[in-house]
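Omission of a single protein chain aside, the complex is shown with its protein chains in their original locations.
Chain naming follows the written order as A, B and C, and within any one chain the residues start at number 1.
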Amino acid sequence: MEFVLYPPIAFVVYLVLVGVLSGVGWALAVPAHSHEDATKVSPYASGEAGETHQAAPGYRQFFVVALFFAVLHLGMLLIGSSGLTLMTGAYLIGLIVALVALILG
Amino acid sequence: MSVQMSGMWAEVLEKVKTWARINSPWILHYNSGSCNGCDIEIVATITPRYDLERFGIKLQGSPRHADVLICTGPVTLQSRDRLKRIYEQMPDPKFVVAVGSCATSSGAFPGCYNVVGHVDEVIPVNAYIPGCPPRPEAIIDGIVKLLTSLQPPAPATAETHDAQSPAQAAAEAATNEGESA
Amino acid sequence: MSAEELLKKAESLLSGVGQGTTRPEPNRLDVVVPASDLVAAATALRGADWGYLSTLTGVDLGKDANEIEVLYHVCERDAVTTLRVRVPRAGGTVPSLHTVHPNAMLFERELIEMFGVTVTGLADTSHLFLPDGWPEGTYPLLKDTDVRAAAAKTTGSEPPEMGRHGDRFIVPVGPQHPALKEPGHFEFAVDGERVTGATVRLGYVHRGIERAAENQTYTQNLYLTERVCGICSHSHANAYVNGVEQLAKIPAPPRAQAIRQLVACLERIHSHLLWLGVAAYEAGFDTLLMYSWRDREIVMDILEQLTGNRVNYSANILGGVKYDVTAAIAPVIRRGLDKLEERAKHYLHVVTADTSFLSRAQGIGVTSKEEAASLEMLGPTLRAAGVARDVRIDAPYGSYKQFPVTMVLDSAGDLAARFKVRVLEMLESIRVIRVILDGLPEGTLSVKFPRRIPAGETISRFEAPRGELFYYLKSNGTDKPERVKIRTPTICNWIYVLTKAVGAQMADVPPLLASIDPCFSCNDRMIVVNRGGGDRRIWTRENPQRLAGAQTRR
Partner (left out) sequence: MRALINLLFFPGGLFLILLALAYEWADRKLLARFENRIGPRWFQTVADIVKLLVKEEITPATSHPILFGVLPVVAMTGALTAALYVPLLGMRPALSFNGDLIVTLYLLSLLTMAVGMAGWNSTSRFTMMGATRALTQLFSYEAPFMLALLGPAVVAQSWQINQIVANNRGVWLLLTQPFGFAVALIGLMGKLEMPPFDAPKAKTEIVAGALTEYSGRGLGLFHLGKGIELVVGLTLIAALYMGGIANPVEFFGKTLLLLVVLTSLHAILTRLRIDQTVGLWWRYGALVVLLQWLALIVWKGVTA
């Protein structure tokens, strides 16, 4: 029965379990008659009538952070896997320089 | 479709549901035109001296998270529809408390033209707290009265249930129910 | 420069334009001006930097005179010049002054919807106060309008069709929002995290107090004016009572004046402590909210022992005060004040030295002295920018001559400076209360006050915790006032907040909104400030006008 604890299988088992818990909640909850009430399901816009069309906030800052994440994440995985050798030291210094350049840029 | 179970089981579940609703009422505050005397008293009930969190009451920002709508002010014409929309957007078992004599009977503004008057003309109200403004103790008393009114009238109140610690019972019921359903 | 010299200077400035000048009261000058010369008169005054446009009052002279009189009150320290313009009741037109005074735009919008006077040259004339569905063509403040029927006809108030914003990403901070204690609707066009456009729609708390005040007796109105705003209820009642006493020419006894000043100072302390907590909560510093509101309970207890109620303590009656500061209460007040002083000093340290707090307050919404003066802001926000304008010191009323107040000024003009100014004002109020308690004059508490007030009109200015409160009262000899005009301080600060919000980070907008200590129930105005381009321009005086002019009609 050991295999049940392996991550992917455990994930699926939990998925089912939490789904059952959610089902229990659905069964116990007040019967939702919200479908026939339009204002109840209308999006919340702090009191005013909500917008019904999709619009995206500017993502400029988000992309820059994503770039930073990619650079550092790759570096992290590499360093993590290699022991504390001089080679990783050199690589580390390279990474730091790249980071500083990114920040100043 | 609520799950039909044997009598005793359903009764325990009903008690757990009421117990949970009484002990964690999340409130949403809406000022529909008040002079903000009542609103600062409502915020005062959350600060250290009166501290509503002792009763599990938390001030929530979105109507989706709230159970009790605390409404102040004599509902001006402009905020009449917004009040109705906020009330509609709250999920069920929801309650409304009208705080202040403006909300209960248009208080000091009967002669004003832009005022609907009292809140229950717009949405159904469960509890009224008179006062201009009501003291924080009066507001707490009003909410506590609203909560005790949810208690099932049957004499067997939640005490018998407490013998088995509620935490265990509640979580047990939720998970076992998962097993047997 | 005393009031006399100021008025002489104003008279000389307006000599070419005015048709006739009168001096109804020692510190007031009335100049009758034809509608055509109004802009010239206003520019003459503004050119010589004579004062700021405090407000604009419309008065319906009734069916027989068939005229509406529009009064432009320009105040400079303790002198008030009023430009009086008469226009026919139906179809009267007045030129817009918003090119000279930016705030005039709001007052004119109120004039349009309340009296039906058309103002030429104003871009946006949509409703300021009244709900969206208000029937066209009915003007509530005209004497013969049946307001009950008009209110009944008001249909659902929905803004026009959805998608009115196109694809712009608009964040609505609507009537129900954790950042707003009171209902108001803000819409911020946001690009990423930066705000590029801001509009505000208030009017959610407009109850029609000015109309109701016209058919209630003077004593009934006292309790109505106290409930204009719950936080500064004493300021409103005090301003109203000062005005009525000026009309009846029966001053309140000195002991009553001193007690009124004492309660006003207590109210300033409780209002600033309340604001300190709420503004910190807006920036995300909940602990300061809890601490400042815990200490605020000390002031509330003092107020309760002195006047019997925590909020709306209605200490005033016409001609005096209800409650006395007896020998029993005075030591209680002193003990409370000592504790408050120690706490206020602690908050002064927090507000000026807490690094994490300063990172959210320093350098936000910075306002230069000229900018603040040109936008004609009011209250601690103005004094935080370095402009020395405080009605208690410029035009002392009641017992402020006896117990003078020193003005608190700061030059930084950013959010942190406003925190600092308000906490210092608290310490100043504590000092003044102690001086009053020591030198409380003896004498009766109130004087007999007649039911009917002789005909006349007067202006009563009062320094509420948020800024200068302006009351215009007109009596017609009966026991009901002819006209009660209330202009509250928050309205003059709205243009400032919105122009500062454009270009700021979205996260800084709630603290910015809270920094002027807005009291929606006080004013209820709508302004549209929408700068799509979002380019950084060097700030000059005509910016607000061009900005205000370029609104989008909603």
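Here, a residue touches a chain if its C-beta (ideal position, glycine included) is under 8 Å from a C-beta of that chain, and two chains touch if they have at least 3 such contacts.
Note that this is a predicted model, so its numbers are computed, not measured.
Engineer: What are the shown chains that the left-out chain touches?
Structural biologist: Listed by label, the shown chains it touches are A, B, C.
Engineer: Could you tell me which of C:E193, C:E304 or C:E370 touches the chain that is not displayed?
Structural biologist: C:E193
Engineer: Please pick, from C:T217, C:S359 or C:T478, the residue that touches the omitted chain in the full complex.
Structural biologist: C:S359
Engineer: For chain B, which positions touch the chain that isn't shown here?
Structural biologist: 16-17, 19-21, 23-24, 47-48, 51, 53-54, 56, 60-62, 64-65, 67, 89, 91-93, 165-167, 170-171, 174-175
Engineer: May I ask you to list the residues on chain C that touch the chain which is not drawn?
Structural biologist: Here the touching residues of chain C are 169-172, 177-179, 190, 193, 280-287, 290-291, 294, 354, 356-357, 359-360, 505-510.
Engineer: Using the touch rule from the top, list residues of chain A that touch the missing partner.
Structural biologist: 1-2, 4-7, 10-11, 13-15, 17-19, 21-22, 24-26, 28-32, 34, 38, 40-46, 50-57, 59, 61-62, 65-66, 68-69, 72-73, 76, 79-80, 83-86, 88-89, 92-93, 95-96, 99-100, 102-103
As a convention for this text, only the chains that are shown with their structure count from here on.
Engineer: Pick the pair with more C-beta contacts: A-C or B-C?
Structural biologist: Counting C-beta pairs in contact for A-C and B-C gives the edge to B-C.
Engineer: Could you put a whole-Å number on the gap between the CA centroids of chain B and chain C?
Structural biologist: 35
Engineer: With chain centres taken as the means of their Cα atoms, state the distance from chain A to chain C in Å.
Structural biologist: Each chain's C-alpha centroid was found; their separation is 47 Å.
Engineer: Among the residues of chain A, which are close enough to touch at least two other chains?
Structural biologist: If we look for residues of chain A contacting two or more partner chains, we find 47-49.
Engineer: Would you please write down the residue numbers of chain B that are in contact with two or more other chains?
Structural biologist: As it turns out, chain B has residues touching two or more other chains at 30, 63, 79, 82, 86.
Engineer: With touch defined as at the start, can you tell me which chain A residues reach chain B in the complex?
Structural biologist: 17, 20-21, 23-24, 27-28, 30-32, 34, 37, 39-40, 42, 44, 47-49
Engineer: What part of chain A is in contact with chain C in the complex they form?
Structural biologist: It comes out as residues 45-49, 51-53, 55-61.
Engineer: Quick one: in the complex, what on chain C touches chain B?
Structural biologist: My answer: residues 129-134, 140, 147-148, 150-151, 154, 156-158, 174-178, 181-183, 203-209, 211-212, 215-216, 223-224, 226-231, 233, 274, 277-278, 289-290, 293-294, 296-297, 310-312, 519-521.
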